[in-house]
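Note that this complex is displayed minus one protein chain, with the remaining chains in position.
Moving on to subunit A:
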Amino acid sequence: MAPASPPVDGWVPSTLQRERDAFRAKATRRAVITAGLASLAVFALIALAVTSSPGWPAFRETFFNWDKALSSFPAVLRGLWMNIRVMLVSAVCIAIIGLTLAVLRTLRGAVFFPLRALATAYVDLFRGLPLLLLLLVLGLGMPALRLSGLPTSALFWGGVAITLSYSAYVAEVFRAGIESVHPSQWAAARSLGLTYRQTLRRVVLPQAIRSVVPALMNDVVSLQKDSGLVSMVGVTDAILAAQIETSSDYNFTPYVVAGVLFLILTIPMARFTDWLARRQGQRGALL
């Protein structure tokens, strides 16, 4: 393997070095081919085992019916659009609330005790309560209260429930990031005359957030899927749409359609997370 561009000082690799490069290239090639063949063999075996099973024709008809997939696709896609909207709006609220909670929890000094205690109580409460419970209580209970000035839509309260629960988790991720920034960074910034707020904003948070991006992306992907829980309070998301499509003839293909659509959303997100992690010099899942 010759270097892409000639070296600045006209160096020509020795015979020994060319031999080493050739050996390394060959070893890499061999590893890639071995891994490729092994994966191919495993997938072929699984495919063979599944398709040769006695129930396969009936199974294929029930889960992989092309006509049913096409006819259910628009409804499932409309449902998915609901998932995406819930996810995007909640994600923004979660990020803001989570970061605020994390900062409140890291405040030092007796003056801030009430704020700290409040933030801690919030996290304890909403992280401890099952999301489903929150959804049912808020999504079905709040509209029934008919409080003046507050929306009564189940969708709104479903989103609120997701936001309350997730922001408690995300707050702890942010807090871990803030506390991982070495105290010497605080000392350096404060001794330059930066205020507490400036230090947090300009020095600590940029480093803290960078180190927790992979963990946050985890929560984003998880949120994408949990956004479907709003269907518990009667909002039609992709899964509920698929369920409705299925109920007419008990053909389960719409569920497969919904599953594929979710993967199309989440897999790019996972690769993006890996890429971010690698760019920080950490190891992504692919390499």
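By definition in this document, a contact is a pair of C-beta atoms (placed from the backbone, for glycine too) under 8 Å apart; a residue touches a chain by one contact, two chains touch by 3 or more; residues count from 1.
Criterion: contacts and distances are computed from a predicted model.
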item: Protein name, per the UniProt record, of whichever chain is missing from view ("Diguanylate cyclase (GGDEF) domain-containing protein", "Amino acid ABC transporter ATP-binding protein", "Autoinducer 2 import system permease protein LsrD" or "Chemotaxis protein CheC"); value: "Amino acid ABC transporter ATP-binding protein"
item: Residue in contact with the excluded chain [from A:13, A:214 or A:259]; value: A:13
item: Where the missing chain touches subunit A, by residue; value: 7-9, 11, 13-14, 16-17, 20, 23-24, 27
